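Then we have chain A:
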Amino acid sequence: EAHEGERGRDGQLNIIYWQAPSTLNPFLSGGTKEVESASLIIEPLVRFNPQGEMVAWLAEDIPTVENGGVAEDLTSITWTLKEGVQWSDGTPLTSEDVIFTWEYCTHPEGGCAQSSYFDGVSDVVAVDDRTIRVEFSSPKPFPYTAFVGSESPIIQKAQFQECLGARAPECTDANFGPIGTGPFMVTDFRPNDVVTFEANPNFREEGKPAFASVNFKGGGDALAAARSVLETGEFDYAWNLQLAPEVLDQLAAAGNGQIVTAFATSVERLHLNQTDPDASLGEGRATMDHPHPFLTDPRVGQALSMAIDRQLIVDVGYGAAGQVTCNVLPAPEAYASTANDACKTQDMEGAKALLEEAGWVDSDGDGVREKDGERLSVLYQTSTNAVRQDTQAIIKQLWEELGVEVELRNIDASVFFGGDPGSPDTFQKFFADIEMYTNNFAGVDPEAYMANWRCSEIPSPETQWQGSNIQRFCSEEYDALVTQMSETAGLEERAELAKQMNDMLMQSYSIVPLVHRGNPSAHANSLGGIEMNDWDAEIWNIKDWYRQDG
Partner candidate 1 sequence: MADGAASRSDVILDVSGLKTVFRTRGGEVHAVNDVSFDLRPGELLGVVGESGSGKSVTMMSLLGLLPQPPAEIRAGTVMFGGQDLLKTPDRDLRHIRGARIGFVFQDPMTSLNPVFTVGYQLREPLRKHMGLSNKAAQDRAFELLELVGIPDARRRLSDYPHQFSGGMRQRVMIAIALACDPQILIADEPTTALDVTIQAQILDLMAELRERLKMAVIWITHDLGVIAGIADRVLVMYGGQVVEQAPVHELFTAPKHPYTQALLTTIPHIRGARADKLTVIEGQPPILSAAPAACSFAARCPVAFGRCKQENPPRFPVAPDHDAACFLLTEEPAHA
Partner candidate 2 sequence: MPDGSPPPLVSVQNLKMHFPIHAGLIRRRVGEVKAVDGVSFDIAEGETLGLVGESGCGKSTCGRAILRLYDPTEGEIRIDGTDIASLNHKDLRAKRPVMQMVFQDPQASLNPRMTVEAIIAEPLDEHTSMTTAEKREKVRELMDAVGLNRAFAGRYPHAFSGGQRQRIGIARALALNPKFIVCDEPIAALDVSIQAQVVNLLEDLQRQFGLTYLFISHDLSMVRHIATRVAVMYLGKIVEIAPREALYEAPKHPYTQALLSAVPEPDPAFRTARTILQGDVPSPANPPQGCNFCTRCPQVIDICHKTEPAMRELAPGQFAACHLYNETSDHAEAPEAQQEQLEVQ
Partner candidate 3 sequence: MTDQTATADPAPIKAAKERGQWADVWAQFRTHKGALIGSGVFLTIVATVLFGPYIWTVDPGYQDFRSRNVRHILACFSLPWGEIASCFTSPDTAAVNVTWVHPLGTDNIGRDTLARLLFGGRISMAVGLTAMAIALLLGTLIGILSGYFRRIDGPLMRLTDLFLALPLLPLLLVMVLLFRERLSSAFGPEGGIFILIVCGIGITSWMPTARIVRGDVLALKEREFVLAARSIGTRPARMILRHVLPNVMSPIMVSATLGIATAIITESALSFLGLGFPPDFPTWGRLLNDGVQYMQQYPERVVWPGALISVVVLSVNYIGDGLRDALDPRIRGL
């Protein structure tokens, strides 16, 4: 449906992001809210569409080996900027800006949150005003990371050149009002409160954006945000509405707007600690020196997994924003394995049988199975969050039915996800038997994500408990696959490898995936042009949004 007219014809757009951005420079924060809000202003070379496919944005097209944009030996990629792109201050976008962005984000003292996008980049050179070559230190089978996606946008050199490295925080004006090429520009920014934008007069596309201004409000909670769109109609668009399904349904029933969900790679999962978290071990607690007394037995993990009614969890906590999954890598389509789908239906009897077979029986009749004097008793922790607590409660009951004793604990998110080595409660220390949270990966390529579970990634006191292999899974075979993937270029082979790794993880039962999580948002019926997206900023195409009769 075409909807055309002059720029700014539709007046004001009201968006509520209940977690408000604290800065508009995504390089300094790395938080989703900052990235999303900045995506109205600054843009990358390429974005992903709702299907996870690349769409040339500031770049003229997508470079490939076929069209010569990517070097045969995979050590460089050459981008060409679209013709005639201007910054909102009217100056042209040039190669210099792209190179500067790389310099800015890789400065050792800058603390750039997105610097991993430039991993392996050895140099960025300007071929001419509109052509940039990104060179890699070693062959890069998937070279679409730097300047790709909402987390790696391009900033203006003229504005930021005084803000390199340690001086980054001093440039408050620039951080709070970056000049961009996007459809909107900032008129007022109040950290953690509200941003007002107005249409960029120099935006490259004729007649876009349709809205003259955007009021980008923060504060409150998900319920209030949903209510303001669905019930009172004060806002047009609300983000991240993780609410109980019946609440969302009831709000949607008011008829003012609708809920849209997009799925990417987020999976709510259980991590089964492969090391022993017993406090009596002191220093050796939760390290590889002390394997877990029973969770290292895949049969126990499998039984725990089989006992879970995933559909129930989805119904209670996620509704349309969740799907049952048995993979830690559920998407994109090509990477999703089907080998483990048996877990989608609960099998309590099977789970019990499995435990019996593994020697776990309830010999003293207290409802808890034991073996060799070891009780099947777990401490199950997660961050504080209503849905997670409901999930915990459901799983606890199911496991107790299975004959497993469960103690629940929830920890404040800022402690749980914080890396404070002084706190015993971080997810990385994992001083519990089982923990639950969501993880995903940015972009569409799982290589780095799957590399999380290498042996070398295991957190330990020596690494100040840093590391991404939270459940302490360790397999030489797996590590070999990771290496192999980093050398493979063909997309199909890569997919095959990814599936193989996924299945290996699944069959170790050190990770038990529960729900493939989508991102639910709500928009007013009067808002058109929305293409909900979880691969990029979800408001990635705000330039195409318009007002319609709702």
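Regarding candidate selection, all candidates are chains of the complex that A comes from, given by their letters.
The rule is short, and it goes like this: a residue touches a chain if its C-beta (ideal position, glycine included) is under 8 Å from a C-beta of that chain, and two chains touch if they have at least 3 such contacts; residues count from 1.
Since the structure is predicted, the reported quantities are computational estimates derived from the model, not experimental observations.
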| item | value |
| --- | --- |
| Neighbour of chain A by the touch rule, complex-wide, chosen among 1, 2 or 3 | 3 |
| Partner candidate 3, residues of chain A touching it in the complex | 223, 243-244, 246-247, 250, 279, 309, 312, 316, 383-384, 386, 389-390, 392-394, 396-397, 407-413, 415, 422-425 |
